[in-house]
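One chain of protein is taken out of this complex; the other chains stay put.
Order of writing sets the labels: A and B. Residues in every chain begin at 1.
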Amino acid sequence: MNEPARHFAAVMLAAGAGALVLFVLHLGLGTVWIPPERVFLALVDRAADPTDRTIVWGLRLPRALLALLVGMMLGLSGALMQSVMRNRLAEPGLTGVSAGGVLMAVVFLAGLWGLPAPRPFLPVAVLGGAIAGCALVLLASQRLGRIDPLRLLLTAVIVNALLVSLTSLVMLRSEYALGSILPWLIGSLNGRVWGDAWIALPWAGLGVPMGLLAARAINLLQLDDDSSRALGLPLHGARLAAFALAAGLAAGALSVAGSVGFIGLAAPNVARVVAGADARRALPLAVMLGCLLLLAADLVAQSVSIKPPIPSSTQRAGLPVGAVLALFGAPLLVVLIRRSVR
Amino acid sequence: MRETTAAVPGGSSRWAAAAGGLAAVIAVLAVAELSIGQPMIAPERLPGVLFGESGEPLERLAIHELRLPRLILAVLGGAGFGLSGAILQVVLRNPLASPELLGVSGGASLAMAVVLLLNVPVVFSLHPVVALAGGLGASVVVLLTSRGARSPVEAALTGVAVAALLNGMIVAVISLAASSGAVQVLFLFTVGNLSNRSWNHVELVCPWLAAGIPTALVLAQAANVLQLHDDLSSSLGARTLQLRALFVVLAASLVAALVAVAGPIAWVGLLTPHLAGLLVGKPDARLLFPASMVIGALLVLASDVLAKVVIYPWEVPVGLCTTLVAAPPMLWLLRRSSAGLV
Partner (left out) sequence: MSERAPVRLAGVASGYRRRLVLDGLDLALRRGTITAIVGPNGSGKSTVIRAMARLLPARRGVVLLDGRDVRELTSRDIARRVSVLPQAPSGPAGITVRELVEMGRFPHTGFFGRLGVSGHRAVQEALELTGLADLAARPLDELSGGERQRAWIALALAQGAQTLLLDEPTTFLDVRHQFEVLDLLLSLRRDRGMTIVVVLHHLVHAANYADRVVVMEGGRVVADGAPSDVLTVDLFTRVFGVAARLFIDPESGRSLCLPVGRSMT
């Protein structure tokens, strides 16, 4: 193995180890602290302490698993968007998925469809909205069947703003929707159950490998238009496919965790700095870093909720993970942006 | 630079016609603004209620204490945001610049959110100062991180990223404070709102605009010089960096007081200069600045009327309507130019 390949393997190993550690810690953290050895036993040993097993398997595993899966999906989605837009500041929200999904979530919660709003169906509604939002962005930005990154970007910003306004409009009509939408707007893993994990699993299970396999095509997408076509890449088809995959991954993440920001932007950028610009390395690392970041953020979110430092906050289930990401991620993000705009 | 399709080639008679047309539209909207609400007041009776002694006490109260200040605030708000956007687009040579994309709106909102939600004791008359500090701080961050951007779109992307960041932080702050009223407050800080504004608010805003608008008009020629390439304008004697900084501060201060009382009125700053440019025909700041003020006022006034009407008898925050009103022309402008708004 040559030098860069060894370096990459070392990085991936380190990231993987870090993710594992965080995962185990995550499973241990809660109103009852379970030390790592017991967590491990609860996971693998049938004869371990039954309380431990109930807590770990029933309550904490779905959330930890979701943090893992959602982190992976967002990391990859961001990397794909950055390739399509050929810009390191692109992120999953630009697909229109978040805005569309949130709008539909709000409509659903406000009961505007005249249907009762059973919680299990929420992800389905969100997914529908997400797909609609993405379709809107694509339709509004394409011209003669081609996707131009520039126009896509600007259109995405406008369409997103439009959808967000409509969302606010709906929220005004419904107090209930107003209250419950906040965690969705910012992203939260509180109270997630196995049902949610089962939804996320196929998305991640299909989407992530597809994205990773297409690394070579992703590389070509980053060349100038002429070069990539001269190499035989069906440019517009490839762009559309990458966009659709990014949107799909973002939609999947959205439907279970709400609109989690920061990860889709940060993970691919850090991955690129560490592993280089080749997608065959940068994509897997982005996936890994996505998990790491979300696990870390959710750990912080959970531990803060145990003893909330803010005097004015009322009794709450816990800090939404998106809030942690927004507050602590902000300075990091600024540094990242600065680096990427040389 | 922006497309210079001279829409008014016929000289002063065309100017007069355009000005007359705009004035008429504004007059109509003003009448609507004063008439609509609860109670509805027929337009014919307005002069009496406004200038004379007629009308029910409730009507007189509505007109004199609520709708008149609201009308003035809408006009000032539109003029302020429109002018701010025009200044930024001219001076930063970026057709995608605007108070939102420069972080001014977001930073101002965040500062206000922190002050109000965490109960920091700041006297009401100093709120615009807080907003200004937040706005300037955020714009410094954006400008520093986007230095070295290879194109206006890259610079704008930086602004989008930072704006999203700020938005996330605002939502995070709100979720931390977490009282039931806090979610209502969400609208104040992320979307502009003119309802229930009174003369206090107008008084707060007036001095800022009274100082800022004449300054901008007087310095318009200097802004023109800054449109040239930096080396060229330096050789013409302009101290480009300081001048640019001065203009950014000016743009931020025009908007600061407005954000402090009404929240950020989205999209007006971005769209108005483009519409003004289409009207005026050439990128001359001396014409563009006043035109942006007029068109901005028109836009916000129209949006505010719409805000009162769209789900009558309830009201919608004006910022939502500006988005709904601005999105179609922006999408149209985007499709029209062959390579984005640049």
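The definition used in the following text is that contacts are C-beta pairs under 8 Å (C-beta built on N, C-alpha and C of every residue); 3 or more make two chains touch, one makes a residue touch a chain.
Since the structure is predicted, the reported quantities are computational estimates derived from the model, not experimental observations.
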What shown chains come into contact with the chain that's not displayed? A
Given A:53, A:173 or A:229, the correct residue touching the omitted chain is A:229
Where the missing chain touches chain A, by residue: 3-4, 86, 213-214, 216-217, 219-220, 222-224, 226-227, 229-234, 272, 276-278, 342
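To be clear about the criterion, only the chains that are shown with their structure count from here on.
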Provide the C-alpha centroid distance between chain A and chain B, rounded to the nearest whole angstrom. 33
Touching chain B in the complex: which residues of chain A? 87, 89-91, 93, 140, 143, 148, 150-151, 153-155, 157-159, 161-162, 164-166, 168-169, 172-173, 178-179, 182-183, 185-186, 261-262, 265, 310, 312-314, 316, 319-320, 322-327, 329-330, 333-334, 337-338, 341-342
Spell out the part of chain B that touches chain A in their complex, as residue ranges. 96, 117-119, 141, 144-149, 153-155, 157-158, 160-162, 164-165, 168-169, 171-172, 174-180, 183-184, 186-187, 190-191, 266-267, 311, 314, 316-317, 319-321, 323-324, 327, 330-331, 334-335, 339-342
